[in-house]
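Certain chains of the assembly are absent from this excerpt, and the rest are unmoved.
Labels run A and B following the written order; every chain starts at residue 1.
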Amino acid sequence: MEAYNVKIDTFEGPLDLLLHLIGKMELDIVDISVAEVTDQYVAFIRTMQKFELDIASEYLVMAATLLQLKSKQLLPPVPVEEDDIPDFSDEPTREGLIRQLIEYKAYKEAVVFMREQEEQRLELYSRPGDDLSRYMAEHVQPYDGPLNFSDLLHAYSKMVERKRWKERRKKTITRETRSLEEQMTRLHDHVASKQKTSFFAFFEETPDVSDLVVTFMALLELIKLRVVTTAQVERDIEISFIETSKERDEAVAVL
Amino acid sequence: MKPLLSYETIIESLLFVVGDEGMEVRALADTLDISEAAAREQLTKLEMSFKDSGRPFQLIESAGVYKLVTIPDVSPYIQRYVGTMAEQALSRAAMETLVIIAYKQPVTRADIEEVRGVKVERVIHTLLSKGLIESAGRTKTLGRAKLYRTTEHFLDHFGFNSLDELPPLTFEDELSDEGDLFFAEPARHSQDRLEKD
């Protein structure tokens, strides 16, 4: 049996999996051989079980259905009296399955289109509207506007999204402390343009601890490279540029 | 004395303050005390002036509501500023379910499950929570199942103006409806036998 390296959660259900298998066998949906498809499907499920993956019951139901279809195909019809035939309209048939696959496939293709639409729309950003209640006159009368409950839920879900943005942005910003290399470049340029400056004058805003550490390390590197010399001045460090020092790129390249 | 403000300036500021809630042409017309046609004309003029002056905005219309949004060119910077936006995109399960609802509406949960072959209860709740679908009464038949349909936010999420913009579904070679020629009766018992193999 073929080694499958696709996980079951790659699929959106048994029909999706079936379509995948049919595609791999290079079959037309309308020409599928139930026996072959069933073998492939069951083999896939067994492999997944071997990997101890949880398989949703829907996949197992489909396996049973396929096995039932396959066995029907293998066995000759059993002759029965007309009156004994119960209503089998709910029983699975090959045609029923094919019809289901064709319909599902049509929707899957629509999903591709809709995803493109979604992506394009997500590129366009609006802004949360301002709180306009300060412009509102005082009313005391029962609300009778056109809002649906879905409007409320939508507003709420936007709010949740916004909060998550905010959280994420905070995380992104704190994570992006400057690298030593970047800070060496900045400090080099800063001192080169000023000729003489001080450590704390380099910062435009109160630095946080990681800024301080990285900048101080950058300073030590530049001293080591004889780009700058320093002197202690009260609680600050005076930094002087050495005229004959290395170019910026050269200095950073030693790292 | 106050300088005179052009319609364009006023409209831009209104679109700005309403943000993603958007603005109906009607409300704009009422505010400016002009006809809806004139309001539309002003909106078009504003849109043109964004283009001409290279400003990073454009207007989009969805279900008669106008919104001011940024142009795609600046989205890399916005994403860089706010971090990845992947979360806003719908999950595959939500997307499949939503697309089926969009095409088949009004539709019951059972209808959707039949097409997708999986349970969709949870996904439906997600879509309801996001305001992308809403309930649309119940079927008249026995069981009186709940029906669902898409909302205006659905249109906006995909940048559609109306449902008419959904492209038709394409079905692979329609099956002839001749029914089941192969089997007079399903052989139920055989399944047990196979499973013992």
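Operating definition for what follows: contacts are C-beta pairs under 8 Å (C-beta built on N, C-alpha and C of every residue); 3 or more make two chains touch, one makes a residue touch a chain.
What you are looking at is a predicted structure, and each value in this text was computed from that prediction instead of being measured.
*Asks:* Please state how many copies of each chain type the whole complex in this structure file contains, using the displayed labels.
*Replies:* Across the whole complex, the chain formula reads A x1, B x2.
What we mean here is this: only the chains that are shown with their structure count from here on.
*Asks:* Quick one: report the Å distance separating chain A from chain B, using the average Cα coordinate of each chain.
*Replies:* 20
*Asks:* Quick one: in the complex, what on chain A touches chain B?
*Replies:* Answer in residue numbers: 12-16, 28-30, 56, 58, 62, 64, 67-68, 70-75, 77-80, 85, 88, 91-96, 98-100, 102-111, 113-115, 117-130, 132, 148-158, 161, 164-165, 168-169, 171-172.
*Asks:* Could you please specify the touching residues of chain B with respect to chain A in the complex?
*Replies:* 16-21, 58, 60, 67-72, 75, 78, 81-85, 87-90, 92-93, 95-96, 98-100, 102-103, 114-119, 128-134, 151, 153, 156-160, 166-167, 169-175, 179-180, 182-188, 190-191, 193-195
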